[in-house]
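Below you'll find the structure I mean.
For this view, one protein chain was removed and the others were kept in their places.
This part shows chain A:
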Amino acid sequence: MAGASPEHLMIAPIVIPMVVGALMLLYDDRQRRAKMIMSLGSAVAMLIVAIELLSRAKGSELTGGNSIGFYLLGDWASPFGIVLVVDRLSAMMLLLTSIVAIPALIYASAGWQGQGQHFHSIFQFMIMGVNGAFLTGDLFNLFVFFEILLAASYGLMLHGSGQLRVRAGLHYIAINLIGALLFLIGVSLIYGVTGTLNMADLATRIVNISEADRPMLHAAAGVLGIAFLIKAGAWPLAFWLPPTYQAAPAPVGAMFAILTKVGIYVILRMTMLLFGESGGLSAGFGSEVLIAVGLLSLIYATAGVMTSQSLGRMAGYSVQVTSATLIAVIGFAIGGGGMAMLGGAMYYMIASTLATAALFLLDEVLQRRQGGIAAILALTADAYGVETPEDDTEAGEVGITIPGVLTVLAISFFAVAIVLSGMPPLPGFIGKFAMLSSGLNPSGLGRGEPAPIMWLFVFLVVLSGFATMIALVRIGMQTFWGDDEPMAKVRLQEVIPIVGLVVLLVLMAVRAHPLMRYTEITARALARPTIYIDGVITAPRVEDKQVPAAAAPMPEGENGA
């Protein structure tokens, strides 16, 4: 072990949840408070690590605000071993994950953690998979982390059992297994054509691929793209998404808002690396498809938002609205021109992820009033043989009814509605505005006049905003005005995360300038992938850096294979 040099921080977002999740397996399931504290501690530690990584990725004035970290697992020379890469985009995604994880965990502590076994361990393993997918620079390793996060998400999705959930879970697992097989086909085709799985190495080789092999590579990218679009929830591959997200336990639904972003992240990363301007003859490949899929999913998701009768379903469709918008923007970006939209789109993605997470949490609290979820809870607790919901560890905290809690929830609901529909002053508006204005900017798509397709995009984004507003206001009126039933008991741990997410959204609007600067520089860095590629190719091994015997190879823990 070559001392705890600060570079090892890069692997911490994978190691922390893995170790904590494994440790918690040793505890009896009744020690929920201990597990809760460990789980939350791990999430906070990841938050701190993510903030540190982000401030490093920002770099200094010297590096032009873009410094990328590389971590060679097992100290293998770069294209042969697995490499972890932290750049501005992955650091941002890591931060977003831990920011959503903390409220979800606090919310789960109010009851969901007791509905089945090993909630916290599975939760940590899912975060490990998500973080690994954001960090890895290797295609097959990406597959491994995908499977880790998916396997954990199956467990979380089915957490608490119940017929509805098992049925939705069955479909969810079947779809994702097929997606995983497509992923494997794509990865192995790429290996067959190029002989490498390292994403940066792939990007350098893509220029020199022979004319005969190029269609094969494109086919491979297409198959991979289908696998990621399934995950991202794009029409027509996402009919599983709303029922699954609706059936999932509320804190899990909130976390699932991140899972679709993993799909988006991979599409963004791969297209920017392989089919950006440095892609040679393949530059711009898939742009039309991404735009078309994005716009069609936007129509589908907007219709879904309008027609859903329940808040949970609507939240699922809202996730799809975000995905659809981002997919279309990625399409514009690699099609040339629309690169300026990416910065705004990333800001919008953060805002809408936080808002949909809050919406999933709100959904359950508000539903409880109509007795639906409470009844299911009682039933599943019975079926599962959980003695009583009020066992010893929780006896002290039962039923704090907070006066005016409905007001707090109503205000939160209203704020979330504003963000999702894109009304000023909250960040949904700022993100959409930045995206649309740079799309319509003469220097944007089409040089001069914006292309007709851009007008269609603008129209659909605005329309989806209106639809979301109408639908959410309708549900809000039913919930807050139409019901005479007394407010169900809501625990403090359930209100705090919702309010916390809303406060974060407000902060995002207040600090919009530095945040937007960050995402814009990130977009610019993505547009010039050479720094990333050269960095990975030339990443020095520890052995090369430190000459003497101290440079024994590091123990390889997360090698994946």
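A few points about this structure:
In the analysis below, a contact is a pair of C-beta atoms (placed from the backbone, for glycine too) under 8 Å apart; a residue touches a chain by one contact, two chains touch by 3 or more; residues count from 1.
Methods note: contacts and distances are computed from a predicted model.
Only one chain is not pictured, and the protein name UniProt records for it, out of "Hydrogenase expression/formation protein HypD", "Oxidoreductase, molybdopterin binding", "ABC transporter permease" or "Monovalent cation/H+ antiporter subunit C", is "Monovalent cation/H+ antiporter subunit C".
Within the whole complex, the absent chain has one touching residue among A:I68, A:A104, A:M128 or A:V144, and that is A:V144.
Considering A:L158, A:A200, A:A248 or A:V305, the position touching the chain not shown turns out to be A:L158 (whole complex). Taking the complete complex into account, A:L181 is the one of A:A22, A:I37 or A:L181 that touches the chain left out. From the options A:V166, A:V207, A:I411 or A:V503, the residue with contact to the unseen chain in the full assembly is A:V166. Mapped onto chain A, contacts with the missing chain fall at residues 140, 143-144, 147, 150-151, 154, 158, 161-163, 166-167, 169-171, 173-174, 177-178, 180-181, 184-185, 187-189, 191-192, 197, 560-561.
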